[in-house]
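Left out: one protein chain. Kept in place: all the others.
First chain written, first letter: the chains are A, B and C, and each begins at residue 1.
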Amino acid sequence: MSATVLAPDALAALGDVADGATVMIGGFGPAGQPTELVEALLAQGATGLTVVSNNAGNGDDPLARLIRDGRVAKMVCSFPRQVDSWHFDAAYRSGAVELELVPQGNLAERIRAAGAGIGAFYTPTGYGTPLADGKETRRIDGVDHVLEHPIHADLALVRADRADRAGNLVYRKTARNFGPVMATAARRTVVQVREVVPAGALDPEAVVTPGIYVDAVVATGTHAGGEASA
Amino acid sequence: MSATVLAPDALAALGDVADGATVMIGGFGPAGQPTELVEALLAQGATGLTVVSNNAGNGDDPLARLIRDGRVAKMVCSFPRQVDSWHFDAAYRSGAVELELVPQGNLAERIRAAGAGIGAFYTPTGYGTPLADGKETRRIDGVDHVLEHPIHADLALVRADRADRAGNLVYRKTARNFGPVMATAARRTVVQVREVVPAGALDPEAVVTPGIYVDAVVATGTHAGGEASA
Amino acid sequence: MTHLEHAPRTDTPLTKAQIAARVAADIAPGSYVNLGIGLPTLVADHLDPGSGVTLHTENGMLGMGPAPEPDAADPDLVNAGKTPVTELPGAAYFHQADSFAMMRGGHIDVCVLGAFQVSVTGDLANWSTGEPGAVPAVGGAMDLAVGARRTVVTMTLLTKDGAPKLVERCTLPLTGVACVSRVYTDLAVLDVGPDGARVVETFGTTHGELETLLGLTLGRTS
Partner (left out) sequence: MTHLEHAPRTDTPLTKAQIAARVAADIAPGSYVNLGIGLPTLVADHLDPGSGVTLHTENGMLGMGPAPEPDAADPDLVNAGKTPVTELPGAAYFHQADSFAMMRGGHIDVCVLGAFQVSVTGDLANWSTGEPGAVPAVGGAMDLAVGARRTVVTMTLLTKDGAPKLVERCTLPLTGVACVSRVYTDLAVLDVGPDGARVVETFGTTHGELETLLGLTLGRTS
């Protein structure tokens, strides 16, 4: 990875995204969703995307609009159905979007494996269920396991709380969720933060995502719920 | 795991250790070595131990003395040979101690796998080398991998910098090394720290090892190099 | 360690709150506990604050506290059901891979889940009604089912239509195989496992009536 670039706005941070790209989008529902970056992806125009995200949009949030606008060919996610996941539900029922449903812990571990250079791993989660249909299994120490493979991406969009100029990140409460693992698993990782601070201003003991994983950072001045930062 | 116990001294923290137990000992050379806890293990008397540790003792440090005294039947480690690993060298040459040599990253990942409930994993590290002799291999996406299994332990001895009363830990600089993964991989994890602070006194965003992994803590009042804490 | 002295004693079926209290009575002090969405969440209201039970939420936190005052809700601090929670002293945050490592690795003492069906051998079905055309969603259900040291279920014993939810063999898509050890219901507490279902306690019914209701032969706990 090269040194982290501080971008002037979300669209510049995003850079080029090819049609057909695999894009990881952080967040667990609204918590930790990189709203401004997904807005930028909407504006950027790439289509035929595979989106890896725990959920599949709420209401008319940018991820939901990406699906509504037919830009997403496939969702890889653990919990697409929400009370307000109208756009995904419609696209799924019409066959406009393909779904790979992955148990949440397997999703996280498969993303981690991609970032960690692990070729595949055996997990007990999902064994004997429809989500393991057709997958290789193995009994290890008396426990049945399923072989799962890494999920790599071309691009990861992540929301953190603060970044330093070296690209180191800290998050805020449960908004941390998928950000740290997604940041490791993509060829390019773009992060929106509330604020950027000088190198050395984050405690090196408390850095959650080291800057090596971060290609571009944009300060959006917003945090949870989109409020302007104090 | 039950709630973390604050022990009055290292021997009390250690508790019972059975002959033949597998014991993980943190540290990378002297950095992060839980000196007082290994001293307690020396005093406690268990023998026939399997010790999992990156190194195999320096000079007459407590781990070296454990080996010298014939208490260790097997070492699982990545770098036993040091300029001053006299006791290990002698025990190895005489056949008194068995050695399982594991590449450092595989050692860390196998320990993590034990803590994370992963049954086994494919790693590229070691493929085609003598350390993969007899191990199952698989070509995944054009890269040759070796199948590696978790390393579980009965007991992990870890040195951290501070603990809170809930057992949450923070470490200091590169002394962090194996502590956080070893803490997850043992049936019982015992930690020595410089000081114990009230619950709530550690930043929840900066906790490295959550208290769920910690069974007992002892404040030794020492940090790196054994100096008394200020 | 069970605390039956705190258990509700009724001659009538338990309310949901009473089921939750009955589950709470079985949770040992100092335990680390994950509570599923729905009925299991109510268990938190019945845990003695002095018992040192720590709540895990799989979206990345240990030391989860109760819901905040409505005007104090923080959108960055939510539970697995995506509703606002609070942070207790001694809390810690971690990312998804670490959170599910904690779950899968057997570090959580008790996981309390809801269910559509549980089999007498402990198979669990709680993620899909199997309805064709329904939008599927699994979340952390499969990880939670197999990961904790002890997985228990809270549910009504019958569906709204009166069909048993404790069954010889699940007909709905499975969440996990042989993962549930105890089922807490309005009519009874039952242990399930390799030896089949055994009645621990009944509420407003009898062992025989339960067998008839469920169409199962039930053992007794010794």
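As a convention for this text, a residue touches a chain if its C-beta (ideal position, glycine included) is under 8 Å from a C-beta of that chain, and two chains touch if they have at least 3 such contacts.
For clarity, every value in this text was computed on a predicted model and none was experimentally measured.
**Student:** So which shown chains sit in contact with the chain we cannot see?
**Tutor:** For the complete complex, the undisplayed chain touches A, B.
**Student:** Which listed residue, B:Gly15, B:Gly29, B:Gly200 or B:Gly221, touches the chain dropped from view?
**Tutor:** B:Gly29
**Student:** Touching the hidden chain in the complete assembly: which of B:Thr4, B:Asn106 or B:Asn168 does that?
**Tutor:** Result: among the candidates, B:Asn106 touches the missing chain.
**Student:** Among A:Leu49, A:Ala116 or A:Val158, which residue is in touch with the absent chain?
**Tutor:** A:Ala116
**Student:** Using the touch rule from the top, list residues of subunit B that touch the missing partner.
**Tutor:** Counting only subunit B, the missing chain is touched by 28-32, 54, 78-81, 85, 88-89, 92-93, 99, 101-109, 111-112, 123-131, 144, 171-181, 208, 223-225.
**Student:** Provide the residue numbers of subunit A that touch the chain removed from this figure.
**Tutor:** 1-3, 112, 114-118, 164-166, 168, 184, 198-200, 204-205, 207, 210-213
Simple rule for what comes next: only the chains that are shown with their structure count from here on.
**Student:** What pair of chains is linked by the largest number of C-beta pairs in contact?
**Tutor:** Greatest count of contact pairs is found between chains A-C.
**Student:** Would you mind checking which chain's C-alpha centre is most distant from the centre of subunit C?
**Tutor:** Measuring from the centre of subunit C, the most distant chain centre belongs to B.
**Student:** Between subunit A and subunit C, what's the gap in Å when you average each chain's C-alpha atoms?
**Tutor:** Distance between chain centres, rounded to whole Å: 29 Å.
**Student:** Nearest whole angstrom, what separates the Cα centre of subunit B from the Cα centre of subunit C?
**Tutor:** The mean C-alpha positions of subunit B and subunit C differ by 35 Å.
**Student:** Cα centroid separation between subunit A and subunit B, in whole Å?
**Tutor:** Once rounded, the distance between the two centres reads 33 Å.
**Student:** Could you list which residues of subunit A touch at least two other chains?
**Tutor:** Those would be 109, 123-124, 171-173, 208.
**Student:** Going by the touch rule set out above, which residues of subunit C reach two or more other chains?
**Tutor:** 87, 93-94, 100-101, 103-104, 147
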